[in-house]
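The structure appears below as structure tokens.
Only one protein chain is missing from this complex, and each of the others stays in its spot.
Let's turn to chain A:
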């Protein structure tokens, strides 16, 4: 012991060192490649292997796509042009099919003179979600967001403008009554009366009011049947409606599952397990066939509406589980602090719990949304014309028989564009919300 002590030298610093700038890093492409691609034997082998695989994958694909023929009336014409240009049997894509049939791929059987309607609806949707997606967007746009669903429905399905307006008025009536009663201080009664008023409006008054308004000012678009929807219009209608509706439903389910009220939590658990435990295709078939047995004879319950409801219910179970993970990750101290400050359950949930839980759940939520959007292709099973089924239909025509890859590549690229946009947005949002660690 004493020897060790003898060897330590007493030391006291009399001046503190000022901070120095970090050493300058060398930059440049060569430097980057040496550091990232050729830093050691293993890395060199992996780089060469990857380059070889990449070459294998692209050496046929790129020339095939690049040689692509854009001007042709049919698959056989395509082949003739190819033989003339590149010689017999040389692989060349026949993009002419996309050029000839893009309208069907994008809009299905939507009336040709009304294609501006789905496009305008999509534009309106994108503007309406701006204030929800980006906190920097003007708050006044939220009024547009509230009105957008009704306008979009009117644009897509046509008919009298006053139908959607009357439906929207139901919400206004319900909200007005709720607000009036809630101000008197009875929250439960207010909810009940507001709900009752809205239902009464929808079932009793909405139809006559809409008819009355229509007779005064007949503003209407040509009605379009749900069966006419197809291609990416169909995918987007189902996918976006499902996404917008399943998030709030999923949040409620997740909260219900964690509720201290026995009945509510068990109902949520049962719902989630049953919905998740059965394939989506089965639920779609249920929507198509079985629902009709339960509905009164002669009710025409729109097939697209049924599919949207089923997809929403299905997706909300997944969203609920993702959000439950976020809720569980929140430290109990947050709940205690909210309680100790006197915040009520809904206040604490809205102001403290959900903002943090949703932030944690963003990757999972977006993952579910991307899955939902791609799963819309499953509706071909109940004879709706999603992009894949449209592709098969095009291939079944005499002009374009024998065309495979071109249509699939096109469909894949469009899906990829949407999904990649969602993925990038989620990464951006996560980074923006990254506050607790600066």
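One rule holds in what follows: a residue touches a chain if its C-beta (ideal position, glycine included) is under 8 Å from a C-beta of that chain, and two chains touch if they have at least 3 such contacts; residues count from 1.
Definition applied: contacts and distances are computed from a predicted model.
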item: Options "Amino acid ABC transporter ATP-binding protein", "MaoC family dehydratase", "TIGR00659 family protein" or "Molybdopterin synthase sulfur carrier subunit": UniProt name of the undisplayed chain; value: "Amino acid ABC transporter ATP-binding protein"
item: Options A:351, A:413 or A:427, residue touching the unrepresented chain; value: A:351
item: Residue in contact with the excluded chain [from A:359, A:374 or A:395]; value: A:359
item: Of A:343, A:382 or A:409, the residue in touch with the unshown chain; value: A:343
item: Residues belonging to chain A that touch the chain removed from view; value: 331, 333-334, 336-337, 339-344, 347, 351-352, 355-356, 359, 433, 435-438
